[in-house]
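My questions all concern the structure below.
Excluded from the complex is one protein chain; the other protein chains are retained at their positions.
Chain IDs A, B, C and D follow the sequence of writing; residue 1 opens each chain.
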Amino acid sequence: MNDIVTVIRSVPLEHYVFLSFTLFSIGLAGALFRRNTIIILMCLELMFNSVNLLLAAFSAHHGDPGGQVFVFFIMLVAAAEVTVGLAILVMMKRNVDSIDINQLNRLKW
Amino acid sequence: MSAIILLSILGVVLLYLGLGKNNKRFLAPVGMLGLAGVIALTFLDRRPLPAWGNGALAFDDLSIAFNAGMAAITLLIFLFGSDYYARMEQNVAEHYALLIFSLCGTFLLTSYQNLLMLFLGIEVLSIPLYILAGGKKRSYRSSEASFKYFLLGSFATAFFLMGIALVYGVSGSFDLATIGAYAQAHVGQHDILFLLGLFFITVGLGFKVAAVPFHFWSPDVYEGAPTLVTAFMSTVVKMGSFAAVYRLIGTHIIVLPPALERTLWVMTFLTLIVGNLVALRQSQFKRLMAYSSIAHSGFLLLAVLSHHAMAGRAIFYYTFTYSLATVGLFVILTLAKRAANGDENIRIFRGLFRTKPWLAITTLVLLLSLAGIPPTAGFLAKYQVFFMAVDNGYVKTTLFAVVMAVIGIYYYLLVIREAFTPNDEGTVVQLNTTNAVVIAVCGLGVLGLGLWPMGLL
Amino acid sequence: MMLMTLAIILLPLLAGLVLMVARPHVQARSIALLTSLLCLGLAIAMYAGYDRNSGMLIAYAHDWVPAWGMRIVFGFDGISLLMVLLTAIVFPFIVGAGWKQQLSNPSLVNALILFTQSSLFGVFLAQNAFLFYVFYELALVPVFFLLIYWGGERRRAITLKFFIYTVLGGLTLLFGLVYSYLQLPEPRSADISALQAVTIAPDVQRWLFWVLFIAFAIKMPMFPFHSWQPDTYTMAPLQGTMILGGVMLKMGLYGVVRFVLPIVPDGVAHWRDVVIALSLVGCLYAGWIAFRQRDLKRLVAWSSLSHVGLMCAALFVGNTAGITGSLYQTLAHAIIVVALLYLVGGLKERIGTTELAAMGGLKVKAPRLAALFLLVMLGSIALPLTQGFVGEWLMFNGLLEVSPWWTFLGVISIVLGAIYMLYAYQRSMLGEDRWKMEIADADGIDHWVLVPLIAATFIIGVYPQPVLDLLDAPVQQLLTLINTAH
Amino acid sequence: MQVLFYIFAAISILSALFVVAAKSPINSVIALIVCFLSIAGHYILLNAQFLAVVHIIVYTGAIMVLFLFVIMLLNLNKSTEPQKSLATRVAAVIAGGVFLLTLLGAIKDGIGIAPPAAYDGSVGLVKSVGVSLFTDYLLPFEVSSVLFLSAMIGAVMLGKKDTSPQPLSGGKVLTKGAGTNA
Partner (left out) sequence: MVKTDLLAMLVPAFPLVGAIVIASLRGKLKGNTAGILATAMVVLSFLCSGVLFVGHEVVNALHAAGMHQESPPEGAMHVVKLFNWISVGSMHIPFAFQIDALSLTMMLIVTGVGSLIHLYSIGYMHDDKRVNTFFSLLNLFSFAMLMLVMGGNFLVTFIGWEGVGLCSYLLIGFWYTVPAYNYAARKAFVMNRIGDLGFLIALVMIMQQFGTLDYGTVMDKSAGISTGSPWITTVTLLLFVGAIGKSAQLPLFTWLPDAMAGPTPVSALIHAATMVTAGIFLLVRSSSLFVLAPITMDVVLTVGLVTALITATIGVFQNDIKKVLAYSTVSQLGLMFVALGLGAFSSAMFHVTTHAFFKALLFLGAGSVIHALGGEQDIRKMGGLKGVTKITYFTFLMGTLAIAGIPGFSGFFSKDAILMAAYEKHPLLYAATLGVSLLTVFYMFRLLFLTFFGTYRGKAHPHESPRVMTVPLIILAVLSVVGGVLNLPHLLGGHETMKHYLGTAADGIAGEHMHLAPATEWMLMGITVGSIALVIWLAYNRFAKKTTLDPEAEELSFFKRLIARKWYIDELYAALFEKPYGWLSAQLDAIMEKRVIDGAVNFTGNTTLRLGKVLRRVQTGNMSFYLFAMVVGIIGFLLLTIWSA
């Protein structure tokens, strides 16, 4: 166990922050970058995970399980959201016959 | 608490009812019955803090007021729904159940004590809405609305979560009180992560209340979603979200860093401007309402940021009366829309006064209330906002808000004008009892609360 | 007294509701007329029962929203009473004018008129700033419908403009009231008497003055905030114009007396010359423009503007003569404007237009009408022994105390008035008969409406004392308020 | 051992980039799975074993499968996805970059979190997490059931084919509304 702890101790918290920010930004850029809505959903998942990572790091740092529990909940929610999201996607595909994000511009102004 | 439990049970019950083929007609009544029970229970929830789930939830007077109010509005919407869903074959029970679940979420929002509950509340609120927005499964616009709402919503959620993570990282807790204590301890210090965290959280909430520039979803979703859902979104959801915003920002549980305050003021300005100005050029009633609701968010944000002692009640009064008016108007819209076979341009109101004078007069009252003309409740609501802002010294801002309010009156007048100009082709609006009741309740409520507001204040 | 005060507000309201619900198209006018006459009776009773020196008489007070300083307080002093009388006097004739104007859906028209009357009484009797504001805005709503429903061409646009313009003022006023209310020390009360005692820093007063004044400036309307007025007056249905010009505009002057002068005396002192200058410029400007108006109704609108300019100027001189004169003039102006507008309506109903170019030579076929027109005109150009003269005399005196040049400008307006009114009279009435068709001379209704008004003009012109005494005490009180503030 | 952290970090970032860049959805999915696995690795390093397990189950086990499933279902697996205009993509990259830079710039002089006195090795083990989950966080746990319920309903409701004979009210009309709207 202790070696784990030493590892935690040895990696400065900043790096976790940097990492998660980076992942978050990548996800964000991806969401803007792609037209395929499925990919965009994946990017969202990526963003969630970056947050999870951050929370986990903090929780370990604070020695408080709450953060990890929160991650757990985020996972639940993410699962639920993905379910719904994909369901909507399917419906959309049925109605719009495309999952291209730029196809959706009938509601405007 | 018991109210929340009852709500979830109610949802499940409705689902089971939905299994039966021809139980459709029972759904609305049962739902309303349940909601009545919920309202009753909310008042029993008064407990000294820290209350439920190890202080995850706390029911103070304000949250109870909000809960009761939202339940009441939902009840009205159900009443409306009994007619609205009459012609729909499938999934009626699901719709009702989802409404109930979403309402459950708003209950969490009014009484959360830690960020986890806030987060869950938002999700429980949103996920059913994502689905409901797509309620018209065959309709292009419905699915578009649903998807836009979903995608932007989860996008905002990501930021929201990032915010929570950062705040947690700095303060080491999700509990509002602890965070507040932390903020107190570090007030005036350069605590960048905390700042970022709060900032991202406000972004998430800002999305929910459709504050500019996170408002893009609302017009499209309002327009695309089924009218009943739109009504729900623009009323109950708004109440819930603002209850949440108020608890986090308005009260002094957490003292915001001045930098963030400034940002929020800018956000308020933008919201007021965009909401009012764009609404000027809307010919589509639902979109008009969407922008007007953005504008109202602006006023409410003003109320929140005034940090006035009475802000909570004021916000409740504002949102509740606003919701009453809005529900009534959406019902009327549905009627007029049917008469004009589905058109949603404000032109469809034309000649309303000729055919149904009292309906037109109610419309007038409701719109005047939104516009904030005495003696309707809307006037008192706006009045309180200005009052609080001036009282805490935001004079120029208030003056600006006043001007915006004037602009606001203009587009409501456009609708009134339509309703009161005689038209050539006489489209006769059909009005059945339940809807009549809903509209009457809304109209009288708006008037009554305008004349005798003490009940709510 | 309490009973009467409430009754005079509620009576028209209830009657209006009855009309709206029952829709007795035939008897609608009679009911409305009866109501307004009852109100007149009540007003006279109030006048009779009021002791001039008893100052502010609070008839009814009740909590409304104490948290926000809102209380329901009705009461009156001399000034309020004058305004109430004015409203009560004018409205029967406004309703009576309905007999000539065959508007569609009479019960609704009269209901709206009665609502307006009720809210106007409310405005003048409310002794709580926010209650005042509520009625102030409320009065707009029925008028809005009168205009949008029965107005002339371009009514949709013009009405919106009018409404927005006025509401802009209104909300600014609300803001101003809230602000001044919050300057009061705890425990606060927004009752006018309390609010008038507020002390505000002079530099604040400088901007607060405009915040409070703009609403009334628009309502009156004072140059250069008047551009909504001619269009609206011209477009509005006759009765609507009567209400606007006869009574509503007085709300502006009343508001100035009640709020602007006492609350921001330093601001007034600072801006006085600007306001007086603007008003007088407006007075002459309007008088001048009126001369070239092709449309009689429009001409009346401009003339009203001109008169109001003078009144507004006189309000700000801050001395007995000026303020008394101005307030006194409100009554005169109300009566004259209503009479003039009634005549305009009569002409339109006879020859189907209000274009001066199309008129002329009516005196040949309708001598009595011409005679009535002449008499009304005399009132309008403020000939001595008419009411207008007394008011203008006092106002000129008041202005002189500030500067002789103000008086000079003011007096010029009587020449302009003579020019355009005589011109209008000649263009419409005199000249050789050019009408193939038969033109009805003034009939019973015309006489019933016009003769009392004209009589009033002359009687109060010869013996104005009853009204002047009414104003004496409150004006003194107001002046002490203002002067102690400096 | 801390080199592991940097290895995992590198893997996750690269795979994340690949998710965005990959032509065909399938590749993206694969990349994402890799990314998630690396994140699980991070959890292990953070001594959050419970999370690591759940993470793998939920994400790689459930969610990603779901993604794959949908992709297959809607057979979106064409690598010829119409791309956004170059300008947009550049803009997207810039936006992401600027965002990242802003954040990093914000925290350049330290994140201001003092390292704690002592690390508790037991935190993040199944036991401790479980305990706190079923004591402190019991209420949210239950509430989340509502969430799932509604998600389930939604999935079913939206997912299953609509068998109602006539088109729902207002479908065509809404499009008409569009005409009047624009």
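We adopt the following convention: a contact is a pair of C-beta atoms (placed from the backbone, for glycine too) under 8 Å apart; a residue touches a chain by one contact, two chains touch by 3 or more.
In this text, all values refer to a predicted model and were calculated from it rather than measured experimentally.
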{"item": "Among shown chains, those touching the left-out chain", "value": "A, B, C, D"}
{"item": "Residue among B:K24, B:K148, B:K286 or B:K337 touching the omitted chain", "value": "B:K148"}
{"item": "Residue of C:L6, C:A45, C:A277 or C:V364 touching the missing chain in the full complex", "value": "C:V364"}
{"item": "Residue of A:I39, A:L53 or A:L104 in touch with the missing chain, whole complex considered", "value": "A:L104"}
{"item": "Interface residues of chain B (partner: the chain not displayed)", "value": "147-148, 151-152, 155-156, 159, 190, 192, 195-196, 199, 203, 207, 212-214, 216-217, 219-220, 257-260, 262-263, 266-267, 273-274, 277-282, 407"}
{"item": "Contacts of chain D with the absent chain, listed as residue ranges", "value": "84, 88, 91-92, 95, 98-99, 102-103, 105-106"}
{"item": "Residues of chain A (touch criterion as defined above) contacting the omitted chain", "value": "28, 31-32, 35, 101-102, 104-109"}
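We adopt the following convention: only the chains that are shown with their structure count from here on.
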{"item": "Chain B and chain D: spacing of chain centres that average the CA atoms, whole Å", "value": "28"}
{"item": "Chain D residues counted as touching two or more neighbouring chains", "value": "103, 107, 111, 113, 136-137, 140, 144, 147, 151, 154, 157-158, 175, 178, 181"}
{"item": "Per-residue multi-chain contacts in chain A, two or more chains", "value": "17, 27-28, 41, 57, 59, 61-62, 64, 66, 69, 73, 77, 80-81, 84, 87-89, 91, 106-109"}
{"item": "Complex interface listing, chain D residues touching chain A", "value": "1-2, 4-5, 9, 12-13, 16-17, 19-20, 25, 28-29, 32, 35-36, 39, 42-43, 45-48, 50-51, 54-55, 58-59, 62-63, 66-67, 70-71, 73-74, 76, 81-84, 88-89, 91-93, 95-97, 99-100, 103-104, 107, 110-111, 113, 115-116, 118-121, 123-124, 128-129, 131-133, 136-137, 140, 144, 147-148, 151-152, 154-155, 157-159, 161, 175, 178, 181-182"}
{"item": "Sites on chain A touched by chain B in the complex", "value": "17, 20, 24, 27-28, 31, 37, 40-41, 44, 47-48, 50-51, 54-55, 57-59, 61-62, 64, 66-67, 69-70, 73-74, 77, 80-81, 84-85, 87-89, 91-92, 95-96, 104, 106-109"}
{"item": "Footprint of chain D on chain B - complex, ascending", "value": "4, 8, 11-12, 15, 52-54, 56-57, 87-91, 94, 97-98, 101-102, 104-105, 108, 116-117, 120, 123-124, 127-128, 130-131, 134, 136-142, 146, 169-170, 190-193, 196, 223-224, 283-284, 287, 337, 341-345, 347"}
